[in-house]
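Sharing a structure here in structure tokens format.
Every protein chain but one is kept in place in this view of the complex.
== chain A ==
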Amino acid sequence: MSDCSTTPFPIHTSDNRYLILDINVIPILREKYRILGHMLGTLPQIPQQNVFLGLPMQLLPEEAKLLVDQGAAYLVDSKEVYRDWYKSLGEEEKEKILEERKHAEVMDGERRKQEADERKRKFWEKKRLDDLKKQGGETSLEGGSGSETPTVSERPETPIQTEYVVAAPKPPSGSTEVPNVPETYPLFKYLHEKEYYLSSGLRFGANYVAYPGDPARFHSHFCVNSKQFDEEFSMIDIVGGGRLGGGVKKGWLLGGVENTDESGKDNVRAFCVEWGGF
């Protein structure tokens, strides 16, 4: 997909999640649109690890809206696309897919069974050798048989045939569907326009974390919290926010929509809080 930098790319939506399924889109999002997303896919065998995550990439609703508004992406309802694709299949093809899945399951089961057998065999082999050693110090007599490495049965090299069916994205129709975004969106957009990279601020107890460049190369500058312009907050929040930001070498940025002009554009104003230092 070399043309995905020019054409709008699909964002697959499902249950208010916004997913990117094409790996080629991700570097473009990052470099051209300063959109970070969040990798979701993990390894089926080790679902707990979160060091190596891959596709799909989930976007914040704010990120998805930004892309859709810029005309860089369009939303695709995963459920609909899947349903259409399934309907388009003939009976024979459905059979074939089912058959393949079944085959894959059987093969997987067999492979596991073989592995378990192998472990058992090794265990008993080791036990037998240990017992021999215990019986007499003169194991050297039987050294020949003792050092004999148990023949490891070849792991069955049967690659499981998995067919990834990625539903073909439909071309951008005139759909006006736009992601639902939280109230914090205007501040998100404001900072994004100021060339900040933004990611979820959950880890720092904020709405967003703002980076002055690619997070792979820069430390973040701000914990970002959005407020309504007349929303009351307690003084202890200022102390807490300023302190928390300072503790992780960040400023604490508070902002909101000060007013909306006639054209409907939100005018955002932001304030940065830092500990006074005395």
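Keep this in mind: a contact is a pair of C-beta atoms (placed from the backbone, for glycine too) under 8 Å apart; a residue touches a chain by one contact, two chains touch by 3 or more; residues count from 1.
As a convention for this text, contacts and distances are computed from a predicted model.
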"Protein kinase domain-containing protein", "tRNA-splicing endonuclease subunit Sen15 domain-containing protein", "ER membrane protein complex subunit 6" or "Checkpoint protein" - which is the UniProt name of the missing chain: "tRNA-splicing endonuclease subunit Sen15 domain-containing protein"
Full-complex contact with the absent chain, from A:Ser88, A:Ser234 or A:Ser263: A:Ser234
Missing-partner contacts on chain A, residue numbers: 191, 194, 212, 221-222, 227-236, 238-239, 242, 245-246, 249-251, 253-256, 258, 269-278
